[in-house]
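Here the complex is missing one protein chain, while the rest keep their positions.
Presenting chain A:
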Amino acid sequence: MTIDSLDNDNIILATGGYDHTIKLWQTHTGICTRTLQHAESQVNALEITPDRQHLAAASYQHIYMYDLTSNNPNAIVNYEGTSKNVTCVGFQEDGKWMYSGGEDSRARIWDLRSRNNQCPKIFEVQSPINCVALHPNQVELFVGDQNGIIYRWDLRTDNNEQLIPENDAMILDVEISPDSQLMASVNNKGRCYIWSLISGVIDTPTKMIPKQKFEAHTRHTLKCKFSPDSNLLATTSADTTARIWSADHFTLLQELKQTESQRWVWDTAFSADGQYIFTASSDGNARLWNVKTGVMEREYAGHQKAVTSLAFRDAS
């Protein structure tokens, strides 16, 4: 790879938060290249479509879709019909459908292939949904809610199975490792729970076997994310740090801390090779860290208020 070919063109880093804007960044310089307007509410979650053409922003009562290929600062599609905050959003790997979870206690499947959502699917739970994760087999969704229950929702059969890792604790995030071997979940007490997953053949559901539990942080653990090679797990927390754990024994490898200004760390994303990691914090900055050394490499400043979500897509 020559230096000439090293530009930012195919790398997408988007951040959003409470200042009603979404910013796109040039990763190596820290320059904000575009600002998208998200006037009606804060940004709860961001996700880039598999084809890299669009950016979905989960917000209050809506999911807005932005065009990443044009210069239009306004959303081009508005998915509406949810009554409360949409807390998470994600895509099927071919972009056939989109899933979302919200504070209206419903997880939804939005059909993206047809122009008008022909085939919606809905899954209702007892309390507001904080997080939804899609199993790499593309047919099982794991939904975490404020009652502390994780639901395994089979999209083909609509069957579900419940897990309660800890009483009186909210599930704040749930994540499946890309190699489908592990599931991680974090709660508002700072604990992280790990399950081994045994994938079923054809129609048998995935089995979840409790593997480990550890104190990831002393306060709310807000997000957990596996590295693309499934060897690392990153957790972010209200204790103003993000931590990186080895995914085999869950020992602490690195603490990402910037003592001067960093506040709650809300979201995180690994580079495709797992060498670098982005974090988003309430102090209005996103940061890039070297995973091996724990050194902060770049800072992305420009948001007026807390940055609560980021979406990143690396190129290879």
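The criterion applied here is as follows: a residue touches a chain if its C-beta (ideal position, glycine included) is under 8 Å from a C-beta of that chain, and two chains touch if they have at least 3 such contacts; residues count from 1.
Note that in this section contacts and distances are computed from a predicted model.
A.B. asks: From the names "tRNA (guanine-N(7)-)-methyltransferase non-catalytic subunit", "AP-1 complex subunit gamma", "Mitochondrial division protein 1" or "Target of rapamycin complex 2 subunit MAPKAP1", which one matches the UniProt record for the unseen chain?
C.D. replies: Matching the unshown chain against "tRNA (guanine-N(7)-)-methyltransferase non-catalytic subunit", "AP-1 complex subunit gamma", "Mitochondrial division protein 1" or "Target of rapamycin complex 2 subunit MAPKAP1" yields "Target of rapamycin complex 2 subunit MAPKAP1".
A.B. asks: Residue-wise, where is chain A in contact with the chain that is not depicted?
C.D. replies: Counting over the whole complex, chain A touches the hidden chain at residues 1, 3, 6, 8, 10-11, 19-21, 23, 27-32, 34-39, 73-82, 93, 96-97, 108, 110-111, 115-120, 122, 135-139, 155-156, 178-180, 199, 202-203, 228-230, 271-276, 284, 288, 297-299, 301-304, 314-316.
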